[in-house]
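I have a structure I would like to understand better, so I am pasting it below and will then ask my questions one at a time.
Only a single protein chain was left out; the remaining protein chains are all shown in position.
Then we have chain A:
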Amino acid sequence: MTICRPGKGQLMIQFDAVHKRFPNGTTAVHDLSLDMPEGGITVLVGSSGCGKTTTLRMINRMVDPTSGTIRVGGRDVLQQDAAELRRSIGYVIQQAGLFPHRTVLDNIATVPLLLGWGHRKARTRAAELLETVGLPAEAGKRYPHQLSGGQQQRVGVARALAADPPVLLMDEPFGAVDPVVRTQLQDELLRLQKELSKTIVFVTHDIDEAVRLGDRIAVFRTGGHLVQCASPAELLARPADDFVADFLGAERGLKLLSLTTLADVPQGPAPEGARWELVLDSARTPLGWRDTDAPKDAPLTPVRPLRDTDALLSALNEAVASPAGLVARVDADGALTGVTSRDDIHIHAGRAHAEASVAA
C-alpha cells in the first residue's frame, strides 16, 4: 500500500483506506489512501482500467466506495446529500457532455440555476465565464453542436466553474481534441489556475499531460493500486519501480528537462569570424545562420531563438539542430541577448537531472 501525504499545506481532499469493488466482482480501487492539498493540481494517471476515473468519481459520489472514507474540505462525502455535494464540486468530462438542447449560456448557468440564483444572476455569471475561458460573447447564444471540440471543452470548463466551487474534477477533459488544441487548452488551464487557485483533480492516461499540468502525480496500476505519488520532477527522476519507469517511458530523462528552464544557463556573445554567423534584423531579432563558406546568396539555415522561460528540453533540441552548435537567446521582445553552447546545455541538463534525483 502506498500512502501519499504531501505533508505541507491545507488538505482539501482525503482518501482514507478506500476500497471499491463493483457488483461484478472487479476491484476498481484497492486500499487507497491519498491526500490532495488545497490549491494544487493532482493528476491521476495510469492505463485504462486502473481505477483512476473511479477514484475521481468517488469524490463527488458519482460512485460510492465499498469501504473507507473520503473527505472533501474535512467533511465525509457519504454524510452529505449527493446532489448538493455535486453542486459544490466542479465536474468536467471527456466530450464535455454539454446539454445539446440548451444554449451555451444556459449550459454554463446550469449549477447556478440549480442553486436557485435566479435566471438573471445566473446568466450574468455565465457571460462572465465565457470571457474567463476565452470564448467570444456571441458564442453564448449558440448551441453546443455549433462549436468546435475545443470550444465545447472550454464551455465544459466554464460550466464547472460557474458556481465558483473550490474543487474541480476533470476526467480526461482534453482526451478527444487534436494535439494542437490540447496544448492550447492545457496552457489555458494553467493560466486559469494561476488566477483561481482551485483544488483540481485531473485524470489522464497521457503522461506528458500529467507532467505538464500536475503539481503532484499519482500513478495507478491495473487493479486499482496506487503505485507512486510524487511531484513530476521526483517521479521522473526516481520512479518507484519498473512499472512506473515503463509508464514514464524511455525518454523520462528528457521529460525531466521539460520541467527546468533555461534561466540559469549562462550565455556569451554571439560568435564573429567563425564559419557560422547569426544574421539579425534591425530590431536584433535573429533571422538565421549564414554559412560563410557558402555562396553569398545561399539561403539562411533557420534558427529558433529561445527565451529564459523556455525549457531546457527545447534548448537541447535546438542545440542538436543548430549547425553552429549554439542556441540563440533572446529577451521577452525577441531581441538577441547572447548564445549558449551545446556543451553548456549538456552540463546543465546533467546537473538538473542530478539535482532532481537528490532533491526528490
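The definition used in the following text is that contacts are C-beta pairs under 8 Å (C-beta built on N, C-alpha and C of every residue); 3 or more make two chains touch, one makes a residue touch a chain; residues count from 1.
One rule holds for everything that comes next: contacts and distances are computed from a predicted model.
The listed options are "Dihydroorotase", "ABC transporter permease", "Multiple sugar transport system ATP-binding protein" or "Pyruvate dehydrogenase E1 component subunit alpha", and the UniProt record of the chain not shown names that protein "ABC transporter permease". Taking the complete complex into account, A:87 is the one of A:71, A:87, A:182 or A:212 that touches the chain left out. Screening A:52, A:125, A:159 or A:255 against the full complex identifies A:159 as the residue touching the chain left out.
Checked against the full complex, the one of A:111, A:210 or A:327 touching the unshown chain is A:111.
Seen across the whole complex, the unshown chain contacts chain A at 60, 62, 83-88, 91, 93-101, 110-111, 114, 143, 145, 159.
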